[in-house]
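Yeah, one chain of the complex is gone here, protein chain that is, but the others are all in their spots.
So, subunit A:
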Amino acid sequence: MDSVVLLQRQLVDYTAQLFNEGFLDDQFNQLQQLQDESNPDFVVEVVTLFFEDSERLLNELAKALEQQSIDYRKIDAHVHQLKGSSSSIGAQRVQKVCIAFRNYCEERNIEGCQKCLQQVKNEYSLVKTKLETLFKLEQQVLAAGGSIPWPMQ
C-alpha cells in the first residue's frame, strides 16, 4: 500500500479512537471545519493557546488551593475559564471534570476541589499528549504528500 494512504489510515484510526474514548467531542470537528486555505494552522493555534491557557490556570488553581484562606470565588472563576476553554476545543473529559470541580467549589468542599484539581491535571496532560501525537501524525501525512481527510468522525 502507498505510504500516504497508510499514514492517512493511521490518522483516521487514531482520531476515531480519541473520539471513542471521549477525549474529544464534536466541538473539535467544528474547529477542524474552521480551518481552510486562508487559515491553515487554525486548529494548531487554538490548541496551543489552550495548552498555554490551561497550564496557567492550573498553576493558579494550585496556588489558590494552597492558600490559607481559600478564595472559592476566584477558584470558581478559574475553573469556569478552564471549562470554557476546554469546551471550546472539545476536550470533553477535561470539561466534565471542570463541571464536577465547580460543584465542589460551590459546596466549598476543599477535598473535593483538590481531588478534582488532580483529576483535571491528569486529564489535561492526557489530552495534551494525545493532541500532540495527533498533530505529529498530521505532519507526517502532509510531509508524505497527502492531505488531511475531513471531516472525521
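We adopt the following convention: a contact is a pair of C-beta atoms (placed from the backbone, for glycine too) under 8 Å apart; a residue touches a chain by one contact, two chains touch by 3 or more; residues count from 1.
The rule is short, and it goes like this: contacts and distances are computed from a predicted model.
Candidate names were "Glutathione S-transferase", "Ethylene receptor", "Autophagy protein 5" or "Sorting nexin 7", and the UniProt protein name of the unshown chain is "Ethylene receptor". If you put the hidden chain back, the residue from A:D2, A:E21 or A:E45 that touches it is A:E45.
In the complete assembly, the contact with the undisplayed chain comes from A:Q27, out of A:Q27, A:N103, A:Q119 or A:Q140. From the options A:I89, A:C105 or A:V127, the residue with contact to the chain not on display is A:I89. The chain not displayed touches subunit A at residues 26-27, 30-31, 33-34, 36-37, 39, 42, 45-46, 49-50, 53, 77, 80-81, 83-90, 147, 149-151.
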